[in-house]
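With one protein chain withheld, the remaining protein chains of the complex are depicted in position.
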Amino acid sequence: MANERKGEVQFGEQLTVRSHILRSAMTSGPGIFWVTFFLLLPLVWIGVISFLTRTEVGGFERPFTFENYTRFIGFGFFGFDMLYPQIILRSLVLGIGTAVLCMITALPLAFFIAGLPARYKTLALTLVLIPFWTNLLIRTYAWQILLAPESPLTRLAVWLHFTEPGLPLYPSAMAIYIGMVCDYLPFLVLPLYASVEKIDWSIAEAASDLGADGPRVFWHAILPQVTPGLVAGIILVLIPATGQFVIPDLLGGAKTVMLGNAIQQQFQQSRDWPFGSAITFVGMGAVMLGLWAYARAAGERGGEII
Amino acid sequence: MYKRLIVIVVSLLVTASAWAQKNKLNVFIWSEYIDPKIIDQFSKEYDCKVTVDLYEDNESMMAKLEGGGDSLYDICVPSDYIIPALIKNGLLAPLRKENIPNMKNLDPKFANREYDPGNKYTAPYQWGTVGLFVRKKAGETIDETWGLVFDAKKQIGSFLIIDDARAAIGAALKYKGYSLNCTDKKQLKEARDVLIDAKKRSLGFEGGVGIKNKVLAKVCRIGMVYNGDAVRGMKEDPETYYFVPREGSEIWLDNMAVPAKAPNRDMAEKFINYILDAKIGAQLSNFNQYATPNEAALEFISPADLKNPAIYPPPDVMKTLEFVKDLGAKTGWYDELWTGIKSK
Partner (left out) sequence: MKRVSLPLWLVSAFLYVFMYAPLAVVIIFSFNAAKHGGPWTGFTTDWYTSLLADKQKQDATWNTLILAVASTVIATALGTMLGYGLSRYWFPGKKMFSLAMYIPVMIPDIVMAVAMLAFFKLLTSAGGFLQMGLATMTIAHITFQIPFVAIVVRSRLVGMDPAIEEAAHDLGASTWQTFWSVTFPLMLPGVLAGAMLAFTLSLDDFVVSFFTTGPGATTLPILIYSSVKRGITPDINALSTLIVLASVIGTIGVTLLQRPRQPSGG
């Protein structure tokens, strides 16, 4: 692809640089324009708003100020309180925790599907896809029903002395994680499976022939082969999970405020768009930073990311 | 089986005819707050297609209006304390009183209040209180205090806190013996700490109607709710009951208003006039079990409701109730407090 500019023959054609640009404008142009205008520009606009001041009635106006960011760091009306950095941290923990849990559950599932006879593989995959294609809201509120005081799951928990009778199992951190994993598991299984499917088992056989035991074979011969799929899946989970607000809202009883909830609250109930924009920007920055760091670390071992 | 078939056919026909109506009205209102029959009656009488969109709290409603809803909705139902902010923000259209003769039906106590002198923009809709909705065990006496929620030692079961900043913070302030319009930072901090502690022991925050439903579904035992929702809940389940805690609570007055750029202003004012009619006003209150500010409607209210202390509190309870006031610039403090409470 890097040879495009040099006028080499590609796909049976030899195009000039000018021709490339013209054709790009015709094909990629509209799409790029759309995304730039309706997403990139708005993101810049959010950045601008984050430096403005909230009016008394919930709008925003000049003067430009750093107040929203200082308030974010912790200098609020009632004294210093590192509330919002904590929220971001909590959300990152949630994202990472979800990714790790999904990874632990996705690995056996991916290997299971890969190990099935060929004619059952599609079926098994489809069975993973079906919940994936079902509306997230429905699956989340269904967990509310499953974790209500009189449901079988809750009764089991009571019997195990995990909780008191009459209390629901939500809202709780556990409920949030259950909801998150249930939702994001397919996101990890699918790319992971794509990698697992392509595993060259002969390497593992060679390793065990050379005397390595089970775990070492897995760690050194198999795991590196699935890393690209694993990395892709973890990224697909980590970012949305960190910004998720519906699941913490419905299963966390709005008791635990995550990044998504905090942003939603400032934009809706509190009507403080400047502050909400500041939170959004910092939050997005934190996620991007974490992602970049992870991609660099993993990129050395894995292949391309998308 | 045939009955169901008829219901289906009739509703399809009704739906079809609804598409053909000339006039339109877009109502934006709290959930479970208006009798669907009233909507149907109005729709037939004025040959008007009525759409109803719902919200659970004032702030979201205001956010919607600011986001362009003021040119899409014809009627909204804000609570008293948020009206000055709506007016200041230019979100409401003045009412043309000549189109609303039924304004005279209002009880003078509820008309011409400080949040909208002369009722230039709003017409009172319903009033009520905020209190606790509890599921009682047989033979149990309940200590009627906010302590059931705010005092760990007095907690008798799982509870939910209402997702309404002024109502929840107000309850905490009243519990500590302060005014629910207080602007003393020290007192506000105390209320905040009380609420944070309660939140940790609670099942979370929800809208009033959601809490009522959760108490009925036995998901929790106690909930902070608006009185009318509770009274309707009591009718469904006699094991439950509502009270205003002795430390005092909030009395609120909801109003009908017309957003600034409403597309069907005439219809909106006809609607307000319709609701202010004595019989319709009574039908409304008999449905949602709230108290009516409509003096002329009182004679049509069901006698049981008039005697129900949960709907029309006796004088000694009325003394402990406070209206929530708009605090101007200091509203931001309550916002900050609320975010802090929810985020910890």
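The first chain written gets the first letter, and so on, giving A and B; residue counts start at 1 in each chain.
Rule of thumb we're sticking to: contacts are C-beta pairs under 8 Å (C-beta built on N, C-alpha and C of every residue); 3 or more make two chains touch, one makes a residue touch a chain.
Since this is a predicted model, take the numbers as computed values, not measurements.
Across the complete structure, the visible chains that the omitted chain touches are A, B.
The omitted chain makes contact with just one of the residues A:L41, A:V93, A:L156 or A:L223: A:L41. Annotation: of A:F64, A:F112, A:F162 or A:W219, A:F112 touches the absent chain (contact as defined above). On the side of subunit A, the interface with the absent chain consists of residues 1, 4-5, 10-13, 15, 17, 20-21, 23-32, 34-36, 38-43, 45-46, 49, 105, 108-109, 111-116, 122, 125-131, 133-146, 148, 150, 182, 185-186, 201, 204-205, 235, 239-240, 242-246, 250, 259-260, 263-264, 267, 273, 276-277, 280, 283-284, 287-288, 291, 306, using the contact rule stated above. As for the chain not pictured, it touches subunit B at residues 4, 7-8, 11-12, 15, 18, 26, 28, 31-32, 51-54, 56, 64, 67-69, 71-73, 206-207, 209-210, 212-214, 216-219, 236.
As a working rule, only the chains that are shown with their structure count from here on.
One finds 38 Å separating the Cα centroids of subunit A and subunit B. On the subunit B side of its complex with subunit A, the touching residues are 57, 59-60, 62-63, 66, 85, 88-89, 157-158, 160, 163, 165, 185, 188-189, 192, 199-200, 202-206, 217-221, 328-329, 331-333, 335-340, 342-344. Residues 54, 56-59, 76-78, 81, 83-84, 86-87, 148-150, 166-168, 171, 252-255, 257, 261-262, 265-272 of subunit A are the ones touching subunit B in the complex.
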